[in-house]
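Taking it in order: structure first as structure tokens, then the write-up.
Removed: one protein chain of the complex. Kept in place: all other protein chains.
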Amino acid sequence: MKKLISLVLAAMMVMSLAACGGDTPASTGKADAGTKAAETIKMGGIGPLTGDYANYGISVKQGAELAVKEINAAGGIAGQQIELSFQDSQGDAESAVNAYGKLLDWGMKLSLGCVFSGETATVVAAAKDDDILLLTPSGSSDNILQGNDKAFRVCFNDSYQGTMAANYIKEHAITDKVAVLYQSDYDYSVGLYESFKAGCETNGITIAEVQTFTEGTKTDFTTQINKLVAADVKLIFIPIYAEPASTFLTQAKGKFGDDVYFFGADGLDGIMEKVAQDVTIADNVLMLTPFAADSQEADVQAFVKAYQAAYNATPDQFAADGYDAVYILKAAAEKAGSTSGAAMAKAMTELEIDGVTGNMKWTADGNTQKNAMAIIYKNGTGSVFGE
Amino acid sequence: MDRVKRVFKNKNAVTLVLLALFYAVIAWMLWSGHITRQFTNMIIPMSMYIVLAVSLNLVVGFLGELNLGHAGFMSIGLFSGCLLSIALSGSLPLIARLPLSMLAGGICAGIFGFAVGMPALRLKGDYLAIVTLACGEIVKNVITNLSITGGARGLNTQPIYSGAKALLPYAVVLVFVTVIVMMHIKKSKQGRAIMAIRDNRIAAESIGLNVTYYKLAVFIIAAFFAGAAGALYGHFFANVKAVTFDYNMSIEILVIVVLGGMGSVRGSVIAAIVLTALPEIFRDFGDYRMLVYAVVLILAMLFTNSPELRSLRENITPAKRIREGFRKRHVARVLSGGQEKGGK
Partner (left out) sequence: MIEFIKTLISGLGLGSIYALIALGYTMVYGIAKMLNFAHGDVIMVGAYAGIVAFTSAGLPPVFTVFLSVAACTLLGVLIERFAYKPLRGASSLSVLITAIGMSYLLQNLALMIFGSQQQAYPQYVKLPSVTLGGITIDGITLLTLGVTALIMIGMSLFINRTRLGKAMRAVAEDRGAAELMGISVDKTIALTFAIGSALAAVASICYGLTYVYIKPTTGAMPGIKAFTAAVFGGIGSIPGAMLGGIALGVIEQMAKTYISPLWADAIVFAVLVLVLVIRPTGLMGKEVQEKV
């Protein structure tokens, strides 16, 4: 019986090799044909479409799809229609690298990088010798773009955001004593917390209490809430994603005073959808973000409307990043006059884009600095803080 | 001719030859350019899973103890090995640095394997399984909270990152060393002792086998190879986080071992290759990818292990008939043995 299994498995192995190996001539053929004007231009994206983090990948994918549809309807990039393939990584670096390979084999010319920081770092390193520009919509961890001068991002980097949050508290004289709740095993959350801590020191803000949670303990916040209530502060900094935040806020409801702010950054975006069953849970959530679906700006409104029509959901930060990323790639390709990574990387540093996530310019290290606004939620509607 | 026949009768030799062929084909494809990027990127993780599965098989298949913390061993080897490699990256070339790093990673993991093996002396079955799971989770938690390993943001391994081409020779050596060591253990006196402990511990003890020694040795050896594989893995990914190596990863390795066949080195090798390739092959299913994977996994387990399906299986596959054919011919040859020899 064991022999039989070995036989079957060996056969599958040979098949898998054949399947993996067989594509090469075809894809080079496609690449040659790509120079013809009538051909489509291939764009690839990678992110979690299944597994625990699937919603983030799906958001980016839908945002990108929407942008591709709009661009194609308007005539494409230099007359070429865009063809988008978004590959699943489950948020895992290993799978992401394979997906990147698959996209290259397919003939990808424009790349949306990856959704998460960890997978972005790995793909950025793997793509070092490829002549392709990587534009991650949402990989925000500080050092992930190092070592490849063709890697850029749409979102803020973490340390910029944490510092900005501390400065914001000081500038608007909200309070000088704060508490923090962050996820200790998540790169985004830790990155923001550390830069926020440094920002607080320079601004003379005291952090009275620091509480943490992990992936394994993200369902029950009772003890953390007890400690945060005891800290008696007017602002709790929560540099976490909307999903754990919704659990935390639901359990915290009624335990804090009415004047306590829950201050978060772009990861918190989408919180209203998460607590749709009772929007008052998100009361007093103060969010520093470059994108807000409630913004009155015309381009944002148009994007939100189109997104709602297409997917029956309100776009979050990730969707907006994905949407902007496609338009940025288009602009860079048009400016460079080709899809060569080196030429597009040069074009990126000269671009200025006014997207739904704000006005963006890039430095050669791939980072962008853009303005953020603070939105405060009350009874399910967001408004600009202080107005 | 007889020698060739003998080699082919030796299952281990066949496995090694097949494995050598597999890597020869890969190497040829890689250097001649007849390979896709997707597959190029899979080679190193695939080799790593071979090493992980074969070494876990020593614990699960040979010793008969369920280990749900193999990823923890790997994690320790990865971080210790890569930290050493990063420290040496300015002064030593890859050819000296990577073997050193794998050795250091293996030794650190081996020490940890010893620590996990200690409770294993008192515990059995699911109680041991949960202790190994717990140890893996403790490792994950501790490494995530350490600053030297980059904490939650992961260790930045950019300085030691190398591509598949550069790493392939080391991966091949590691795979072959692991496979040969395991084959050797299986055939040796020690291996028979380990399997005797698995089959009946009391009987093994009564004939004077030192159960403590063998159990600890198995845990240490398995951890050593997992750690070495981890160090290799760290060189292929530019950012490694401890949270990746949780119980889910340990379970993935266990799936490979069970599907490949308990105690079968060749089975582990083939299953590791197939199970790494499968989710990639299924990419064309798009959103249904993991669904298909789950169904295939269940069906594979039912098909290969179900007593009910055994008769069905034997009817639809030619294996049995072929086997019987061989036997008949063999008998005929023995009967006419004198003639054959005389003919030469």
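Note that the chains take the letters A and B in the order they are written out, and that residue 1 is the start of every chain.
Methods note: a contact is a pair of C-beta atoms (placed from the backbone, for glycine too) under 8 Å apart; a residue touches a chain by one contact, two chains touch by 3 or more.
Computed from a predicted structure; not experimentally measured.
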{"item": "Chains in view touching the one left out", "value": "A, B"}
{"item": "Touching residue (missing chain; options A:214, A:301, A:340 or A:367)", "value": "A:214"}
{"item": "Contact with the hidden chain (one of B:19, B:35, B:83 or B:131)", "value": "B:131"}
{"item": "Contact partner of the left-out chain, one of B:20, B:95 or B:291", "value": "B:291"}
{"item": "Absent-chain interface as seen on subunit B, which is shown", "value": "60, 66, 119, 122-124, 126-127, 129-131, 133-135, 137-138, 140-142, 145, 201-203, 206, 247, 251, 254-255, 258-259, 262, 287-288, 290-291, 293-295, 297-298, 301-302, 304-309"}
{"item": "Interface residues of subunit A (partner: the chain not displayed)", "value": "50-52, 54-55, 58, 184, 211-217, 219-220, 222-224, 226-227, 230, 243, 246-247, 250, 273-278, 313"}
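Everything that follows uses one rule, which is that only the chains that are shown with their structure count from here on.
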{"item": "Subunit A - residues contacting subunit B, complex", "value": "1-7, 9-10, 12-13, 16-17, 19-21, 23-24, 27, 49-51, 87-88, 90, 92-95, 97-102, 104-105, 117-118, 121-122, 124-126, 129, 141-144, 146-147, 183-187, 189-191, 214-216"}
{"item": "Residues of subunit B defined as touching subunit A within the complex", "value": "18, 22, 25, 29, 33-42, 45, 137, 141, 144-145, 151-154, 156, 158, 161, 163, 237-244, 260-261, 264, 266-267, 270-271, 273-274, 277-281, 283, 286-287, 289-290, 304, 310, 313, 317, 319, 323"}
